[in-house]
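For reference, the structure is listed below as structure tokens.
Every protein chain but one is kept in place in this view of the complex.
Chain nomenclature is as follows: A, B and C, assigned in order of appearance, with residue numbering initiated at 1 for each chain independently.
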């Protein structure tokens, strides 16, 4: 038993944390948030250069990481800094699906930061159901509509799930292919997504099935949980600092016992969240990975809400203002609940898997 | 709209509260708790004399009350004082079922305090399900087993549910009738119950069906909710007094903000519980009574647990000792959740009725 | 005990319903239902409709042009209006300044300002909070120094809701810095068009711009705009804060919000069934529903007490805490129902201007509202302040 990071991961963590602290300031991020693109090409290139994108892939795939704890380290730091660039969707999910399909040349470009991807899976009315796919594949062309596709506008290629007869398979579609229409929009917690429709759009079968997508979703569950954890750490840290420095009725508000005890409860729950992310990363390759991942996502959803709401409440008015760091962080935390199944979705999945 | 008690009910409340405060002290109750009978015949006679039992019946039935708010007033006071005598099972449920069956002579004795009853409905394995009845009625005799029958030993007669073919009907059985066996035992929160078996026991059909029993159970839901409310008021009151008088680190512990805020939350929830009991009493005869009663019982179960646990926690060690008033009160509150359907049972029922 | 309305009350309820059905503009209803901010003109339109009916100032005495409704009537109106998705009445002139002027203002002030509130000539905003003061309102630093027939005001106010629409502001200012905090405060009426006033929007975390900072630099205010006596402003401020507590629980808003959640959850699919049939989601809805039913009765109890002349104090604090928790819980449910579609958002959507944001449930920007309504437990005396009041009053001998 050993809970220390390896030297390589410790270095990755230190490098990424330092880089983001220096470069990804609130002001820089606010510019990105209000930009038309919703992401910074410079930041993206630098993340690639720092090896952050490569850390999401195994050596076999051309990277130098790729295990659960590599993802946890990267996304915890991205979450801590409130990074809105689509590392999760474009590089991790998109890249790992291409790696699974043996598209090593494209994976190389992903790691180099020169290829952007989007995964177009969810559909209107499908909520979080994995097998709700009505997009049709027929004779090499796709027709249908995908909902809230992250990074759709910036992507060079889309990986699209579609139904060919009874089976769900994944296809590669060039963004500028015939019949692709994207209605893009910004997201509450930063970044952009879009409604994507395909109308007899030529597509390349990737030889991947729903189970490959589920494997990629498991990676995403580790990533989004770690990201939320990092954001919770920021929120807790900001709150702690605020309680220590802000005075009211002549003393720091953190010395008021009611707030002090609530702060203690946040710290206790933060430890729980940290352990849950360790479980998710550590059991990612285990036979009962699904059970652990659902446990983690459920816990992160519950504790995330608590941390976001309590952090705002203990700050008071200032936390309601957009220019204050916590506002963005709190949105990242709560909106993470809307990705890859929410608290209730994973509670149900955990119950079903526990009974199995 | 008017939320004042009528003059009669106010008088009943004052009388009963004064009587119990003077007579039903912790010491008196502790003697009753450890007695073989588990109840006091003297107290019972005095409750009858004070008109408390009569208040549970309409004038038509020979009483002078019988409405939802009459029950609420009586049981709130019984709960406040932690009374363990089986007013709910023997007088209210038993008596009202006999009234429904037109047994006015027996009802008269109930009101006079000279007849004790027990309602034998639940069965082993039946949990809170109303229609889980395997006791058989066949040619005027009953055979089967009933679970946790309150007041079984003290009862002169038992009202027993049994299945005759497909229909569930209610029967009157004399306690000393042939084939009746009672294994009595004490209860955690005071009073006694027993496992009752019938073996070809002669029984008198009461002409009542399951729906009559459900109507009586609705009365019981108002009563148990009001009783729990009264007990919660006691718990909150004891806690408030304790916080004001107990000093630690040189000042009353109620001046520590964390406890003060938790006390405030208890008071807020107590108001909720009070309103829920008003709803139960006020809508008892309404077409959607079942919905309101399930709402109330669910809320009382949730808030009851909070009040019991927080009251104990804020007291600390002393609340763990049997001789302190709160110990008994807390047990009454929590054990009320195990009667007539618990928090989850009524949540489900509320959901089902809301959807209907 | 009688939980039903009297015949008179029922008749009034019918009258209110009929009025709302006939007079409330449907364009406004659509926006309110989706939580979209109304423009100034829309608010003024609704105020004018209410004023024409004599219902704009229900809490004012008839002598000042008000409705003189009792607490039950106000409750009926508030509940029906919320259920009909009518806009909230902007309270600064009508519910806050009005009562203060009626009690403490001079005859001249009453004659001049009160009619202008009713006919919409003035849009008032509130200058109470200051940066860094938080719940410690009396620590305010904005100075007003007498100079001939004027006060010269310097300082800064914050959290000034809808200040961008206002032409007038009522302010707490410090007129004597050398006495105990509460004793050197005065209550001034200030024209927002006076030179030296600057209004800057505060963008909230959902992108909305409804609150502002107001800066005062050598702003000259005529002495006749002092309400009551100099240095007695704290008394008037407290009166204002405790006076208008009707509808503090927001029962009607919660009922309307919960109805919307149920409607959306019937339309939303979850594993091939309506989400409302999912037991875990249904349990969340049911628990809020149950809590809300109890709180609605608490609210009626207090209203009934107020109508009978009682003075609810402690109960108002309790209702504010529970009411905010319930409303926030409903906001949380709304964002859950929306699933992945809770994520898309553009702040322009708050003004209804952005049609590219998908909204399949017709829910409006539910996640933004979830964040915006965190304010319910912070502003107007945070829940922590309320808990402190409850504990203090109770443990100093109030009832438990």
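FYI, a contact is a pair of C-beta atoms (placed from the backbone, for glycine too) under 8 Å apart; a residue touches a chain by one contact, two chains touch by 3 or more.
Computed from a predicted model, the values in this text were never measured in an experiment.
**Student:** Please identify which of the visible chains the hidden chain touches across the whole complex.
**Tutor:** A, B, C
**Student:** Of B:195, B:227, B:265 or B:290, which sits in contact with the chain we cannot see?
**Tutor:** Checking each option in B:195, B:227, B:265 or B:290, the one touching the absent chain turns out to be B:195.
**Student:** Of the residues B:25, B:114, B:211 or B:321, I need the one that contacts the missing chain.
**Tutor:** Within the whole complex, the residue contacting the unshown chain is B:321.
**Student:** Could you please point out the chain A residues that touch the chain left off the display?
**Tutor:** For chain A, the residues touching the absent chain are 1-6, 9, 69, 233, 236-237, 240, 243-244, 254, 257, 260-261, 263-265, 267-268, 270-276, 278-279, 281-283, 292, 295, 298-299, 302, 347, 350-351, 354-355.
**Student:** Footprint of the hidden chain on chain B, which residues?
**Tutor:** Residues of chain B in contact with the hidden chain: 122, 124-129, 132, 147-148, 183-189, 193, 195, 246, 248-249, 258-259, 305, 309, 312-313, 316-317, 319-323, 327-328, 330-331, 334-335, 337-339, 342, 344, 347-348.
**Student:** In the complete complex, the non-displayed chain touches which residues of chain C?
**Tutor:** Chain C touches the missing chain through residues 279-280, 283.
One rule holds in what follows: only the chains that are shown with their structure count from here on.
**Student:** As a quick test, compute the distance in whole Å between the mean CA positions of chain A and chain C.
**Tutor:** 37
**Student:** Please tell me the distance, in whole Å, between the geometric centres of chain B and chain C computed from their C-alpha atoms.
**Tutor:** About 43 Å, centre to centre.
**Student:** Hey, how far is the Cα centre of chain A from the one of chain B, in Å?
**Tutor:** 52
**Student:** Of all the residues in chain C, which ones touch at least 2 other chains?
**Tutor:** 384, 387
**Student:** Identify all positions of chain A at which a residue touches two or more other chains, and write them in rising order.
**Tutor:** If we look for residues of chain A contacting two or more partner chains, we find 258-259.
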